[in-house]
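Following: one structure in structure tokens, then a few remarks.
Left out: one protein chain. Kept in place: all the others.
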Amino acid sequence: MSNSTSVQFNIQVGDDLTHNVKPLLNEIKHGLDNLIETGRTTIIDLRSLPLAPGEEEKILNTLGQGEVQAQLNALGLSEVTETQYAGVWIVTHYNDEQHIISRFIEVTTMPEILCSQTEDVMEAYSRLTLDLADNP
Amino acid sequence: MTNNKDKTLLDNSGVDKTGVDKTLGEVLRSQGVSRRSFLKFCAATASMMAMSPAMIPKIAHALESARRPSVIWLSFQECTGCTESLTRAHTATIESLIFDFISLDYHHTLQAAAGHAAEEAREAAMKENDGKYLLVVDGSIPMDNPGYSTIAGISNYDMLMETAKGAAAIIAVGTCATYGGIPHADPNPTGAVSVGDLIKDKPIINVPGCPPIPVVITGVLMHFLTFGTIPELDHIGRPKVFYGQSIHDRCYRRPFYDKGLFAETFDDEGAKKGWCLYKLGCKGPTTYNACATTKWNDGTSWPIEAGHPCLGCSEPDFWDGGGFYKSLSMPTENITQTAIYTVAGAAAAGVALGAMNKNKKSSAVAAHNKTTIDDLEK
Partner (left out) sequence: MTEIEFLNWVRGPGFQIAVVIFIAGIIIRFAEILLLGRKTNLAEAKGSEMSGGLRTIVTRSFPDRGTFQRSTFTIVAGYIFHIGLFVTIFLFAPHILMFKDVIGFSWPSLPTPVVDAVAVVTIIALLAVLAHRMSNTVLKFLTNTEDLLVWLVTILPLITGYIAFHRIGMTAPSLLAIHILSVELLLVILPFTKLMHAFTFVLSRWYNGAISGYRGVES
């Protein structure tokens, strides 16, 4: 988290303090296996785990950067990036003050939030229809 | 509400189609909030309520068809810290949406109206939404003398009982409302009691903390909105999703406790290395709250990460645990003094008892008649 980096304790990240880093990475591996076998999506909420300062960064560094980076403007910024492991995505939601409000690891071919939503498509259709009617 | 069990607390079916009656989906669309934004909101909500991400579609569906409930917020013997906590929840759009989801009809600190107008607003909300509104209470209620705390000339007790009557459910916010809190601390000069001490016939959700974590307050509201029921509670009325695990069990410094590595003072090597704060009085082992995972100030940090032991503020009587810096294994009373007095008293008693025994022995010896040859010859 950007605003917490200024206050850091002398804790060695390599210590794997909470012992949550390895199991989480294994869960992601398991998720990929699931995606290949059944096509099912796995979503992991990073906030649901107790992580020591630096451990989240360690997870993100391990996963690295892949080919896709997308930005959404929906009630504040959201970032959707594919990691160096295809099918493993990091979805980070920010609020208007650029604070992270939630962060998920999604193991899927396409995070749901990137897809156009049926309701929005329907609304778009009627709006375009109206616009065309107004300006023939 | 479509997708709910028969017995939900949030039944707005009878409300007429004005003002507070729109479904949340309608409210959002009328505000130009896209479905994608709504999904983002639901994802954040699921995360906030500590729910599995698999619940996101369910939350979305329930919220879209839910209606805004009327909320009456009563503040009694309190410091407004709980309201401060809540209003600083997150100032940005996404959480403020939550406030679009409820109709806060009475909150004497936040509302614009004052005096008679304010009380009228409360009475009107109670009348219009009888049996359906949510009652939120922060602060404890003085029972020694009703004059210790009044609002518009009405004693806290009277106002609570009157307003609770028509409530669908009550959310007690903060340790004062849930367990008496600081006003209830020994010697409890005002005779402060909690909401649960007075009301037995309504569902009460306790959201303790001094103050409670903002997203926990909103999380409970969201749960109520999403499912129309009260969340699963623990044995002292706290939602298990947030209070199900102790600070100690979720603490990232726990491995140091297990290894026996402790900070001895606030500025020693151990403190700098981020070792366990047990010896500095940490109440994490006996405190159930979500600080370790939810954290504070937009997830920036939390007391233990900032180097301070947990005070145990979400537990009853946290003020009377013998001091914040006394570790849990230490006695709360001055045992040294007790021991010294006991030694003195017991030494005197022992000497007296010993003397009595000795006396008994010597008188027994004295009373003992020796048998002589003369006696035998008799």
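Note that the chains take the letters A and B in the order they are written out, and that residue 1 is the start of every chain.
In the analysis below, contacts are C-beta pairs under 8 Å (C-beta built on N, C-alpha and C of every residue); 3 or more make two chains touch, one makes a residue touch a chain.
These numbers were taken from a predicted model, which means no experiment stands behind them.
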Missing chain: touched chains present in the view: B
Contacting the left-out chain in the complete assembly, out of B:Phe76, B:Tyr106, B:Tyr133 or B:Tyr179: B:Tyr179
On chain B, residues whose C-beta touches the chain left out of the figure: 179, 234-236, 246, 248-249, 257-260, 262, 278-279, 285-286, 288, 312, 315-318, 320-322, 326-333, 335-336, 338-339, 342-343, 345-347, 349-351, 353-355, 357-358, 361
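The rule is simple: only the chains that are shown with their structure count from here on.
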Chain A partner contacts - residues on chain B that touch it in the complex: 29, 33-37, 39-41, 43-44, 46-48, 50, 52-54, 56, 90-95, 97, 250-255, 272-274, 292-294, 298-301, 305-307
Interfacial residue positions of chain A with respect to chain B in the complex: 1, 3-4, 7, 9-11, 15, 17-19, 43-45, 47-53, 55, 72, 74-76, 78, 91, 93, 95-97, 99-102, 104, 112-113, 116-120, 123
